[in-house]
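Written out below as structure tokens is the structure these notes cover.
Partial view: only certain chains, each at its native spot in the assembly.
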Amino acid sequence: MAFWGIEIKPGEPYVHQYDDEKGRLHLSQATLGSGKSKEKAVVVCNVSDKKPIYLCSLLPRKMETCSLNIEFEEYDEVTFSVEGPHSIHLSGFFYGEEPNSDGDDYES
Amino acid sequence: MAFWGIEIKPGEPYVHQYDDEKGRLHLSQATLGSGKSKEKAVVVCNVSDKKPIYLCSLLPRKMETCSLNIEFEEYDEVTFSVEGPHSIHLSGFFYGEEPNSDGDDYES
Amino acid sequence: MAFWGIEIKPGEPYVHQYDDEKGRLHLSQATLGSGKSKEKAVVVCNVSDKKPIYLCSLLPRKMETCSLNIEFEEYDEVTFSVEGPHSIHLSGFFYGEEPNSDGDDYES
Amino acid sequence: MAFWGIEIKPGEPYVHQYDDEKGRLHLSQATLGSGKSKEKAVVVCNVSDKKPIYLCSLLPRKMETCSLNIEFEEYDEVTFSVEGPHSIHLSGFFYGEEPNSDGDDYES
């Protein structure tokens, strides 16, 4: 289990690629980062060619943080981006390697 | 485990049908989508012939996202709809096939 | 695992009785239902002869939904009621029968 | 698993003592109780001789309930008290006896 955290800035999407060694990603929390505007900021998630989905929407001076409980174990790319004039910090953790893929077996 | 996300629009209910391969659905988060009104938007859930149940109620500019922690493993249809003038994005994940229903056994 | 949802109306308490087949009840979410008042509405829980406990308090136009994470496996009756001029929708799920009480064994 | 709930009143701390039969305590939710003031109310936790820790802070008419996810399995006393002019209801559940202390041994 290892801590994971990123800051997503407007116009700079973050691409998460599954990594066997790190394992499944648990997304736990979103928190508003830098930005002076009072406009809301939204975390958007794109998985391969599916439609973009809003994961959360944060409101400056009203609700600047929220819990999430979403897990990613896709082999496709997952892209996180922010809509709105703030950066957003995402945090969570990797579960680490699965017990049944620890090298004892001849799995490819 | 695979990411799941949909956008439910007013007047366009979404029907979820259980799928053995995808497995149990964990509904994790609801987030307000597009819409200019300040009126609240409610996620309503219908399972077969039971009475409709409100899963959450989101308020523009006040509380635009909330965590859920509801799991669906029904063989009956589950219908999600929205009451109010906004779309709502739902996100979560499928647990994948159950270990004891993986085809090794002669289960019916 | 099966979805569970009820609407509790003012003056109409709901009695939950444990059922072996349905199993443990996980209470996941409370959401404000119908009602025009701006007064708060509180979910109250009574287990047998213990003192009533407030499980959550919802505020119209401010905080109309909240997550819960409470489990009931009592053989005593559990009564949910609402204090205030709104109905409240509760949702969650049953875990289903316990593996070690599935009838294969001669348990009493 | 058994429901647990208490109301903590200002000036009347509640002492929780671990009990093997009831097992680990999961603290799930805090909800504002009676009191007319608009001042905030804070749940404070004291474990043996460590410094008091605020578990949550509730605001009348703004945020009257919150989820917690804290577990207690201490053999030392745990004291819950409230700072502020409201009572606070805490709810959660006991996990029950651990499987490895289920009667294999000659426990009394």
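We call the chains A, B, C and D, going by the order they appear; numbering starts again at 1 in every chain.
Just so we're on the same page, contacts are C-beta pairs under 8 Å (C-beta built on N, C-alpha and C of every residue); 3 or more make two chains touch, one makes a residue touch a chain.
All of these numbers come straight from a predicted model, not from anything done at the bench.
K.L.:
Given 4 placed copies of the single sequence, give me the total number of copies for the whole complex.
P.N.:
5
In this section, only the chains that are shown with their structure count from here on.
K.L.:
Between chain A and chain B, what is the gap in Å from one C-alpha centre to the other?
P.N.:
Whole-Å distance between the two chain centres: 20.
K.L.:
Using the average of all C-alpha atoms in each chain as its centre, how far is it in Å between chain B and chain D?
P.N.:
Roughly 32 Å separates the two chain centres.
K.L.:
Pull out every residue in chain B that's touching 2 or more other chains.
P.N.:
62-63, 66-67, 69 - these are the residues of chain B that touch more than one other chain.
K.L.:
So how do the chains connect up here, line, ring, star, complete, or something else (other)?
P.N.:
line
K.L.:
Would you tell me which residues of chain D are touching chain C in their complex?
P.N.:
Residue list for chain D touching chain C: 1-3, 5-7, 28-29, 31-33, 61-67, 69, 89, 91-93.
K.L.:
Under the touch definition given earlier, write down the residues of chain A that touch chain B in their complex.
P.N.:
The touching residues are 24, 40, 42, 45, 47, 50-51, 53-59, 62-63, 66-74, 78.
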